[in-house]
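Working notes for the structure below.
What you see is the complex with one protein chain gone and the rest in place.
Our next item is chain A:
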Amino acid sequence: MPKDKKKEEVTEVEHVDRNISSFSQISHLIDAEIITRLTLSHNKLTSVPPNIADLVNLQSLNLWNNQIEDLPPSISSLSKLRILNVGMNKLSILPRGFGSFASLEILDLTYNNLSERSLPGNFFFIQTLRALYLGDNDFEMLPGDVENLQNLQILVLRENDLLSLPKEIGKLSRLQELHIQGNRLAMIPPELGNLELVGDKKTLRLEHNPFIPRIQSEIGIEYFKRKSEAGSWKSEFHSTLVPGTVELFESGTSG
């Protein structure tokens, strides 16, 4: 840690596991104009001050494993911020206008108390977002607005309470990783078959869901068998899995 350097030379500030409970403890070490990276993982921060917006050149902010309960609305005015990690905190709500980041590419909100009700209206309008980590939260559904994240390559919804997925997920044409394991999903929207999520450099995690038996068997046997031959899996997904889904869904709702 370059503590002894003059602060105007320091563009990256890292204080990991230092028992820091307030930004004021480190503010004297920061030259707001030039800092590009701030890493304060494994501390005891409970909030982020609004003047975080003064760090106009900040590109990466890592606040993993603190006790932050809310973020200031001003945070989304960090126009150069590309990476924001607020995972493993105590967020149950995101501030109004949170989706107005100009350059955000990686947003990690893993292990908080977030649900679909925590998200501001413009959350899914971060055009530049490449990776969205929402694992270990309390989502029961995912808004169809997700289709607006047209640059999204990674979507993690692991270990939430999802009961369904919106069909709009099939419009995320750049998606390469989808983690939906450990939810309460009985079905998968057939539109998911539009995406090529099996093959080289692709990840699809579906396990630990109460899928209807037909899907379960497809996933359990067919999917894993066919994972090695990516080409045919996609067509199989359409032809056998989808009609079964619809059939059982109808009998399920009427009964």
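Just so we're on the same page, contacts are C-beta pairs under 8 Å (C-beta built on N, C-alpha and C of every residue); 3 or more make two chains touch, one makes a residue touch a chain; residues count from 1.
Rule of thumb we're sticking to: contacts and distances are computed from a predicted model.
Among the names given as "Large ribosomal subunit protein bL19m", "Ras-related protein Rab-25", "Transport protein particle component" or "LIM domain-containing protein", UniProt records the absent chain under the name "LIM domain-containing protein".
The hidden chain makes contact, of the residues A:K44, A:K171 or A:H208, with A:H208.
What chain A contributes to its contact with the hidden chain is residues 14, 16-17, 37, 39, 41-42, 60, 62, 64-65, 82-83, 85, 87-88, 105-106, 108, 110-111, 130-131, 133, 135-136, 154, 156, 158-159, 176-177, 179, 181-182, 201-203, 207-208, 220-221, 224-229.
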